[in-house]
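Reviewing the structure listed below.
A single protein chain has been omitted; all remaining protein chains appear in their positions.
Moving on, here comes subunit A:
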Amino acid sequence: MTQFQADLTSVAYLVAAVLFILSLRGLSSPETSRKGNIFGMVGMVIAVVTTVLNPEVVSYDWIIGALIVGGLIGYIIARKIAMTAMPQLVAAFHSLVGLAAVLVAASAFLDPVSFGIANKMGQIYAASRVEMSLGAAIGAITFSGSIIAFAKLNGNMSGAPILLPGRHVLNALMGLAIIGLIGAFSMSDGAASGGGDLMWYIIGLSFIIGFLLIIPIGGADMPVVVSMLNSYSGWAAAGIGFTLGNTALIVTGALVGSSGAILSYIMCKGMNRSFISVILGGFGGDSAAASAGGQVETRPVKQGSAEDAAFIMKNAGKVIIVPGYGMAVAQAQHALKEMCDLLKEEGVDVKYAIHPVAGRMPGHMNVLLAEANVPYDEVFELEDINSEFSQADVAFVIGANDVTNPSAKTDPQSPIFGMPVLDVEKAKTVLFIKRSLGSGYAGVENELFFRDNTMMLFSDAKKMTEEIVKAL
């Protein structure tokens, strides 16, 4: 490669990195977001073409074959996937980034000369060994952790936390072992490739710790886990970027890494829990068991039918819809939109209120409502709409529970105390679509069910909504 080619290559990677920044920038509003996505694609094409034109890359048949196979699979999945399955799709995609990072690190380890990271004797530079083993370790954790997250979100595995005895000690020991091995790997000079088998031990241990880290975390904490794995996939990419000395990869890794970290932070704040407590896992399991063994609920609840609900909402001036994970499970978003259209024809003001942790991933509810053609300017975040519940005639809660529980504000004993909640109880009437009186994920009784202004609609979210539509 001539000096000029090398400079041109670096500039091209820089351009790709800038385009990636612009693609995230575009997401600041729905209008600019589509253009942002195009920027991202252009950046990716520039990065791939620049690399393929590198004189080191001489054999194209495998590259083209792998691109076609992978590209087709990805495209078909993206076309067919249901919007409700988005959390597990994102988890699956994270696992692929993680595995790709491991594979790239492994090939760089096996063939350091092609990657330009070895001295004349074929030994890998110490700095490169640290970078590649870190990238591989984070990639392996991302891979196996995302597999578990996928299985929990997709229902292949129970969402309940799996608690191994002594798991904190075990995880801590394994974490220390990985760090120790990376240290030993960076200092070893023995084998021709530099470090012998240590690299494989690092990767193997990281795979195992990835599994162990995610199995104790319960289903409703998945928004944090998915965001965290998003972040990890970025740090893994950055680690590989250092190995390759590639600006596009380093910048992208940093962007994705901080993006995932910010989302994790937002999700934790939405639950008023510390990141550490989510990662240590076990939430939901103990308290749910405790409440199941506790006193049997005998207080009366007001139960209503679809006709009652239709009557109340038709005569309301303002209705606020509060969707939750139950709406996603029941695929009720289209029926819900139909119901709201009918209400609007009756002259009712309809708005949607989204809690930050509603659903199983950040922004999950917004995507489902968008799929059902709900205009995004009718959908509001918690802090923007919470003051409006006191002027609303009806709060229509569909498939949400813990995020509406007033005990988060009033009962310091409650496990969810301090969590920001939607003030649905301030509306004149609260309609709750729920299958039973069961407590939510946090295992906390929702006292709202027993209030005078609450009417329970016991049914599947979709069925009940369709019945209300008929009654309207």
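Everything below uses one rule, namely that a contact is a pair of C-beta atoms (placed from the backbone, for glycine too) under 8 Å apart; a residue touches a chain by one contact, two chains touch by 3 or more; residues count from 1.
Keep in mind that, in the parts below, contacts and distances are computed from a predicted model.
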Candidate names "ATP synthase subunit delta", "Carbohydrate ABC transporter membrane protein 1, CUT1 family", "proton-translocating NAD(P)(+) transhydrogenase" or "Error-prone DNA polymerase"; UniProt protein name, chain not shown: "proton-translocating NAD(P)(+) transhydrogenase"
Contacting the left-out chain in the complete assembly, out of A:A66, A:L164 or A:M187: A:A66
Among A:I178, A:I240 or A:A335, the residue in touch with the chain that has been omitted: A:I240
Missing-chain contacts mapped onto subunit A: 13, 16-17, 20-21, 23-25, 27-30, 33-34, 36-37, 40-41, 43-44, 47-48, 50-52, 54, 56-59, 62-63, 65-67, 69-75, 77-79, 81, 83, 86, 89-90, 93-94, 96-97, 99-101, 103-104, 106-108, 110-111, 114-115, 127, 226-227, 230, 233-234, 236-238, 240-260, 262-263, 266, 354, 356, 361-364, 366-367, 370-371, 373, 375-379, 381
